[in-house]
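Of the protein chains in this complex, all but one are displayed in their positions.
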Amino acid sequence: MTEIVKRASAGTMESSDVYVEIEPAETGLTVELQSVVQKQFGASIEAVVQEVLQECGVEKARILIRDRGALDCVIRARVEAAVLRGKEG
Amino acid sequence: MSKVVKSLKEAIRNAGLKDGMTVSFHHHLRNGDYVLNMVMDEIADLGIKDLTVNASSIFDVHAPILNHIENNVVTQILCNYMASGVGRAISTGIMEKPVQFRTHGGRPSDIALGRTPIDVAFIAVPAADNMGNASGKFGPSACGSLGYAVADAMFAKKVIVITDNLMPYPLPDWAISETYVDYVVTVDAIGDPKGIVSGTTKITRDPVGLVMASYAAQVIKHSGLLKDGFSFQTGAGGASLAAASFLKEIMLKEKIRGSFGLGGITGYMVEMLEAGCFEKLMDVQCFDLKAVESIRSNPNHIEINALQYASPAFKSAVVDSLDVVILGATEIDTDFNVNVHTDSNGYIMGGSGGHSDAAAGSKLCMIIAPMFRARLPIVRDRVHCVSTPGQDIDVLVTQGGIAVNPKNAELTERLKAAGLPILDIRALKEKTEAITGTPDPLRKGDRAVAQIVSRYGEPLDTIYNVVD
Partner (left out) sequence: MRRSLLFLPGNTPNILINGNCLGADAVIFDLEDAVAPDQKDAARILVRNTMKYLNFRGCEVIVRINSLDTAYWQADLDTIVPQKPNWIMLPKTAQASDVQTVDAYLTALEEKLGMETGTVRMMPLIETALGIENAFCIASASKRVGALFLGAEDLTADLRCKRTKGSHEIEYARGRMVVAARAAGVDVYDTPFTDVNDPEGMAEDAAYAKAMGFTGKAAISPRHVETINAVFSPTAEEVNYAYEVLEAIAQAKAQGRGAISLRGKMIDAPIVTRAQQTIAMAEELGMGKGGQA
């Protein structure tokens, strides 16, 4: 299991990017998503975020996503980078 | 004799405006227009209600119209374009009667044929004399052409000209003749020059836009249409202008002299005229200062009205002689139907303007648009609403390839032979979705908020309210 020990962020609010913030939580995963393509891709973005967190072994964290129309590969990269930054001591 | 009356209120009273009538406006002052709001406030003050507003376009500067809708002063809107601020409110279903969208050619047709009669036309003009001869070329609020106002002047029962620049009779070089005008009103300012014309319209620096523009110019080059006498129209979007600038290079290099450039005119089209790419510009609307200056001073830069520009009701229109037009799209479907009315969430944020007219009249109608914007693919199975029917669209140019409407077998072969990346529109859709993923379909509400009327006056599609 990967523990998130501090608040960390990755990405930007530029077009086609996504800003991801992660912080420690007592229990479980909460994902708060805001996206310019919420109606068309909201569900799929949430699934991708969950998948990356699982791959990274994160079980407890609060994640905030501000999506500006990023592709899946970008969302994956930004979530992974945020996790990497949040787990370091 | 003089037609000048002392106030707008007096002109409205004299014109006999009553509950349930139709008033009209043009959009040459674009987002700098003061007149529509000024007039509607006076009308509301007079206690007149239940009006139909027939405006060639509604911009966000006209947002106060929402209050008049709420107070039942305005109960229906007819327009050719509606900007996103007002469009968003309309899309939530605030009006009982749906908005009617027409095209720049269809609107004057329907006015002339009596399908959409106008009781009182309010025509803002940058210059007028005391008998109502009026022009867009002079004065602090100069906008150049007044092409969209002419049908209103010709066919409305009463015509009120509103100006901030009363000039001595007779005004030279008028667009609207005194023969149509009932009253002249002077006001402090008809608009804010900053919102009327842009200082400059800029070519895109966006790399994707430049790739599309380069493809677009190549499509024209190899279409078989680029020869002496060539005629051309393009929008004012960054990529369209870049395409025009690439086209200019090709025309100069190959010494091709075109006959005319058409449409809403930007400084880039003026440069093409001055460089000798065209004999004439036919101008229904000026987009920037350079265009305004040119229409005032260059005799080869000719003002035309919307009837002559694009109306199918008359014996011919300039679009019927048009070779190539470059247009935009928010969505296009696999049958080449184009949506320029609604945004990705289904909110109204535009309209056909001259889109459908130029598409129908031209020999080659090309859409240029990126494969996707903010992850939303441009090619869909079905557009949210049809603004321009697919039968009038010939080519879609994206950075990821060029799709040709299958009805154009010969053009497809020509472009393939030129080495351009041609692919089936369905293949382009798949290629795009491989990058973006497939978007979930939008849910539509069950309440019609707008009717799209074709340029021939037939119902084309319906826009429904947006639900969350």
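Think of it as A and B in the order they're written, each chain with its own count starting at 1.
Note that a residue touches a chain if its C-beta (ideal position, glycine included) is under 8 Å from a C-beta of that chain, and two chains touch if they have at least 3 such contacts.
Keep in mind it's a predicted model, so treat the numbers as computed, not measured.
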*Considering the full assembly, with which of the depicted chains is the omitted chain in contact?*
A, B
*May I ask you to list the residues on chain A that touch the chain which is not drawn?*
10-11, 14-17, 70-74, 76-78, 80-81, 84-85
*Against the chain that's been left off, what residues of chain B make contact? List them.*
205, 207-208, 210-211, 214, 371, 399-400, 418-419, 434-435
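The working rule: only the chains that are shown with their structure count from here on.
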*asked:* I'd like to verify one number: the distance from the centre of chain A to the centre of chain B, where each centre is the average of its C-alpha atoms, in whole angstrom.
replied: 42
*In the complex, chain A residues that touch chain B*: 15-16, 36-37, 39-44, 68-72
*Quick one: which bits of chain B touch chain A in the complex? Just the residue numbers, please.*
344-345, 373-376, 435-437, 439-440, 442
